[in-house]
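Take this structure first; my questions come after.
Of the protein chains in this complex, all but one are displayed in their positions.
Just so it is clear, A, B, C, D, E, F and G label the chains in written order, and each chain counts residues from 1 on its own.
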Amino acid sequence: MAKMRGAIVVDIERCKGCGVCVVNCPTDTIGLSKEVNGKGYHYSYMEYPENCTGCTNCAIVCPDGVITVYRLKVE
Amino acid sequence: MAKMRGAIVVDIERCKGCGVCVVNCPTDTIGLSKEVNGKGYHYSYMEYPENCTGCTNCAIVCPDGVITVYRLKVE
Amino acid sequence: MTEEIIIAGFGGQGVLSMGKILAYAGMMQEQEVSWMPSYGPEMRGGTANVIVIVSDERVSSPVLQSFDTAIILNQQSLDKFESTVKPGGLLLYDPNGISRPPERDDIRVFKVDAAAEAARMSANKTFNMIVLGAYLQLNPIVELENVIKGLKSSLPERHHHLIPANEKAITRGMEIVTKAS
Amino acid sequence: MTEEIIIAGFGGQGVLSMGKILAYAGMMQEQEVSWMPSYGPEMRGGTANVIVIVSDERVSSPVLQSFDTAIILNQQSLDKFESTVKPGGLLLYDPNGISRPPERDDIRVFKVDAAAEAARMSANKTFNMIVLGAYLQLNPIVELENVIKGLKSSLPERHHHLIPANEKAITRGMEIVTKAS
Amino acid sequence: MSEIRLMKGNEAIAEAAIRAGVDGYFGYPITPQSEILEYLMMERPEERTGMVVLQAESEIAAINMVYGAAGTGKKVMTSSSSPGISLKLEGISYIAGAELPCLIVNVVRGGPGLGTIQPSQADYFQATKGGGHGDYNLIVLAPASVQEMADFVELGFELAFKYRNPCMILSDGLIGQMMEKVEFHEQKERTKDFDQSWATTGKTKDRERNIITSLNLDPELQYEHNLKLQEKYKRMKEDVMFETFNTEDAEFLLVAYGSSARICQKAVDVARSRGQKLGLLRPQTLFPFPEEAIAKLSKRVKGILAVELSAGQMVDDVKLAVNGRIPVHHFGTPGGKIHSPDDVLKAIDEKLLGGF
Amino acid sequence: MSEIRLMKGNEAIAEAAIRAGVDGYFGYPITPQSEILEYLMMERPEERTGMVVLQAESEIAAINMVYGAAGTGKKVMTSSSSPGISLKLEGISYIAGAELPCLIVNVVRGGPGLGTIQPSQADYFQATKGGGHGDYNLIVLAPASVQEMADFVELGFELAFKYRNPCMILSDGLIGQMMEKVEFHEQKERTKDFDQSWATTGKTKDRERNIITSLNLDPELQYEHNLKLQEKYKRMKEDVMFETFNTEDAEFLLVAYGSSARICQKAVDVARSRGQKLGLLRPQTLFPFPEEAIAKLSKRVKGILAVELSAGQMVDDVKLAVNGRIPVHHFGTPGGKIHSPDDVLKAIDEKLLGGF
Amino acid sequence: MDINEIIKPENLVFKRTELMTDKTLSYCPGCGHGTAHHLIMEVVEELGIQADTIGVAPVGCSVLAYEFMDIDMTQAAHGRAPAVATGIKRLWPDKYVFTYQGDGDLAAIGTAETIHACNRGENIIIFFVNNGIYGMTGGQMAPTTLEGMRSSTSPYGRDLASMGHPIKMTELIAQLPGTVYVTRQAVHKAANVRKTKKAIHKAFEVAKEKKGLAFVEIVSNCNSGWKMTPVDSNIWMEENMFPFYPLGDIKVDGKIVKDLMSDLM
Partner (left out) sequence: MDINEIIKPENLVFKRTELMTDKTLSYCPGCGHGTAHHLIMEVVEELGIQADTIGVAPVGCSVLAYEFMDIDMTQAAHGRAPAVATGIKRLWPDKYVFTYQGDGDLAAIGTAETIHACNRGENIIIFFVNNGIYGMTGGQMAPTTLEGMRSSTSPYGRDLASMGHPIKMTELIAQLPGTVYVTRQAVHKAANVRKTKKAIHKAFEVAKEKKGLAFVEIVSNCNSGWKMTPVDSNIWMEENMFPFYPLGDIKVDGKIVKDLMSDLM
């Protein structure tokens, strides 16, 4: 069966670590980093990249528009 | 049978001759005078005084409050 | 020549348009004119007056305290403006409703029974034109043809059929004006 | 004695309240004080700074362009305020996040590893008190007991149980401040 | 081809606006200037030139409609009278701050508060010193005849666009309500090829987006912006306009604008006929104020009387221009009362000549 | 018993209002003065003194609430900052016209338009010349410290009731946002036995009805009313207030108010330490303006520098007071930028000393 | 029977309320403002609350209401009467405070003050005289002017597309939880006058109970603005205004008593 694999790229320096993407990810892919970016924010990242389906939920809710999403159909 | 007789007193100098009382009198008592008062208005008066029942309609609609009404029960 | 006129009376008497027609007529014959009305809600049912200046020179102040001519159409206005006529000037009034007639003897006082005449002619709306005629009889500062042009310009097109009646009223006014005793 | 201080850093670092406690302490010991913050929406997530003046005389201008002391808590502020320290003055900074450390040699430069120490103490909220302690160690313009009073007055009643922790942080700051190489 | 009409000052403004190719008018009724909106509505300018006319829900809405429309580079205007202008001041300050050209007509009435509806000149400070907040200036034109009511519409837009600055016609109930003859230029088409390089007309690919704003959260930028504005206000001096009457040999000078200048003209005539060497300077622009002309005259005359329908406002600018060189007096009638030429003559005798 | 606190200027105004027994506050949030409303809401003054505090839907609503309440003889106030004050100007003109006592606080920010939220003094003209329509004046107090922010509340009401005239505290973001120590008087009860003979408190049989209005359709009456107002404004001179620093032997004089005066004080200190004989006059009342004091000093000093956080507004009043006797210069920083004592010193060197 | 036998003090059944002053009303002949004034003052007199009542006059033809009503009054800036009344009422919670406003005043420039005073549920009364026009300034279009209706600023009739729709302020504010009693009445006929008087009584009752705002709209003529005789204007009003502004109670005791949705659409 065809399966969707996805990946997100977070613009770390623009991420404000709000966590809205985290709670919006249906696959629990995203976490907030321990480290802070230049502005002192715990930016988001794919904690479990293998979970990502590329559904774009995280990206469209991100208030700062810092997430880019890629998706690939894998058999 | 008891019957109501009424009469109105118009403060002629304050009457503006608008005719609102005239059309509000259920007994067609009131008319507008041919003469004008000091302000140039054709003031209202009892054209048919015997008609008046003292119902106060004319007085309560008069915008300028210039009508006083009297009423008497006659047998 | 400069003629400074005040016209004063009740709100509905056509005071302002009389002034306007005068001013327009002056303008038509290449004179300088100004027309300055009293304005505002006190006009509602109250008094109205207008200062008209017709002159060969540029008009300076459009408001004045003394006049060459006063045209007076009610008692209130007479009380207010009688004293403002310049010595030797003209006061024209309609005696209808006037209880205390003018008293000055250093001016020329005329009267025109315009209200009565208008009633007689069953043409209440031309009352002010009778007055205007009377004035022009006494002081022909503008020509009749220009007055008619003035009338035309101040009446909306749909009322132009009334012009002959107005013209008649002006002529009538010219006839009936008399020197006040 | 007049001490003119600028305290500058990120919005959430407690810059304003550090200044407030200093000013309050000064006031408690009968000194004249002023506290002038930068304000406005640029503070949201941005920078914050406050000018505190503690003096034996009436304070004239609450805004200044040069200072006896600068307490600096991020790189941006260091860039902006290093040059404003008067020759011979004091610059105290937290090296956390500082990529270009101060370079002036005509002033006394000290550092306090407050962020690191606060993390170590698991008391991030007392970060600014560590810095304050460091400053007071270098320049004891106000007495500790008055600082505590200042703390009390600036904390709402329900947070007064935090005062001992803050006191501890001040003491810790006094201990860990070092002369920058 | 020009055309001559007998018209109220208010009507003349409206007719001139249509003929000047104005794009939009937004207003709210208030005496003594409602004829402007009424005339426009009656004339169907949308058919004559495509001009848009809208009765707004309030003066505040009207000035903000002007702000929005002016920001698109169009020729837009509003009009009101004193209380209504007070309500517009936040908007006017925004327009000045954002450097938008537009025309604002104030047909002044007596104040303060609801006051009277009679003519007054007591909004001079408000117009010339910036009644709204912040350091800004309007170009202020003061018509003294119905002809100037008409002419200053085009002039006002010219200056407004030249400086990208709001322009005010400061008139009053007298000039607004009086009729005089007025000559109109031929009707112009509305401008199609206006400079919209700075205006919000929709960002095309070939340019950066345009922004209309008066905000600069960084005070340093706002400071720079203010300096630029001040420079502009100084440059406006080149467009100062005034008229003089009988000043050549005058020993005493009246300074008056608008309706008061008309009254003073008569006073000068009478004074001259009495042998008094009186002259009159009439500022046509109140900002820029003809300070140099007055300063120059102050070296020749013995005294100045500023005559206003107010308790004394323009007189300050006269004093600042004269800078103590000669005495400057004031005669004024606040509250909507109009002084007559006789009143002015009396004041001349008392204040100006009495002082010598 | 008095009490000493460390407080922001804005908070000091609010606390002082409660303690002064103010009856009502009506306001709308705007930076940099929102702390006034916030402090009042936090303090529950309805429990402390019965004071009413209401957040209005707008500045216009707020000033009209003040108008209504002030007309009942109560002590009421509002506060805002520049754009909000512009919106209040129609209401302020009404209040002045109807001769109602009340207090209006303007914590000025940089303009024009939305401008900045940083401190400015560019609303001087608006406050002192009547930004609204008509000939009116506010009593204008200019605090230069948090203590004066507190003290001028009571003073303001005193003067407002003395003259039945609105009073404005013209402050700015610097004085409003800074903390200093401030000493408060004991809390007063709200006045119960105020003079309500003129106020709309409900017509009792023993008196004619009271009317609060600024309308006089008859221009003659409005003229009389205006003359009466002007008389009152002249009388206010007896309450002029100012401070001088080092003027006794000064050769040059700074004139500055509010925050700018604080900065100038430092400049004077530094100049003195350099041996320059500089003095400072600080108006505490901007209307009435200390023109006599300045005129007097202008006979002793060689030059004056007016220093303002604006492009030049108060300087006109200084010039009018000096009347050409000596040079009057201006140094100003518009737009929300604050000049430093060093900037002032530089201006002194360039403009004041350079000129000699 | 001679009428002098009838006109005797003991037979007096109606005379002008004492709470109207002796000044001649400044209104045009037949203008409903006068009737509305008398009714309000009658109710104040009947309730004996002259000393406890403070009125707020608007900017509009009724700007001079304070010359005619023999009570303490404040003249408010155009549209701001509800704010002025709020200021008064908040400091004098035990007084009766009412505004008297025209439709231009209340529904155009004063929209925000109206909506928010209603929404806050100020314990005041608003009397709203809706004559579909700006009377005072010479008959300009108001927000309430009907479709197609001519005025000095809609000389060819109100055009909905360019000038907007006539607005039903009363239906709107009835939906705000702060209003308790909302009604629309008229005063051109005796029967309406009687109903309106009841409504005014009710409004003062509501004010007394301090449960919120009472709002009484009175649809009235502006014969000058409409350019009709007074009598004709009242007929025109019945035929044209009432269908769009139907009379009757809209909200009573805090409950909407009318199907507003069908009305509004």
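One rule holds in what follows: contacts are C-beta pairs under 8 Å (C-beta built on N, C-alpha and C of every residue); 3 or more make two chains touch, one makes a residue touch a chain.
None of these values were measured; they are calculated from a predicted model.
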item	value
Hidden partner chain, touching residue among G:87, G:102 or G:143	G:143
Residue of E:10, E:31, E:58 or E:106 in touch with the missing chain, whole complex considered	E:58
Residue touching the undisplayed chain, where the options are G:11, G:24 or G:119	G:119
Hidden partner interface residues of chain F, rising order	28-31, 34, 37-38, 41-42, 44, 54-55, 57-59, 83, 113-114
Contact footprint on chain A, counting only the chain that is left out	5-7, 9, 14, 16-20, 22-24, 41, 46, 49, 54-72, 74
Interface with the undisplayed chain - residues on chain G	108-112, 115-116, 119-121, 143, 160-161, 163-165, 167, 171-172, 175-178, 255-256, 260-261, 264-265
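We take it that only the chains that are shown with their structure count from here on.
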item	value
Same or different residue numbers at the chain E/chain F copy interface, by half rule	same
Gap in Å, rounded to a whole number, between the CA centres of chain C and chain B	38
Residues of chain B touching at least two other chains	16
Residues of chain E touching at least two other chains	31, 83, 113-114, 116-118, 217-218, 338
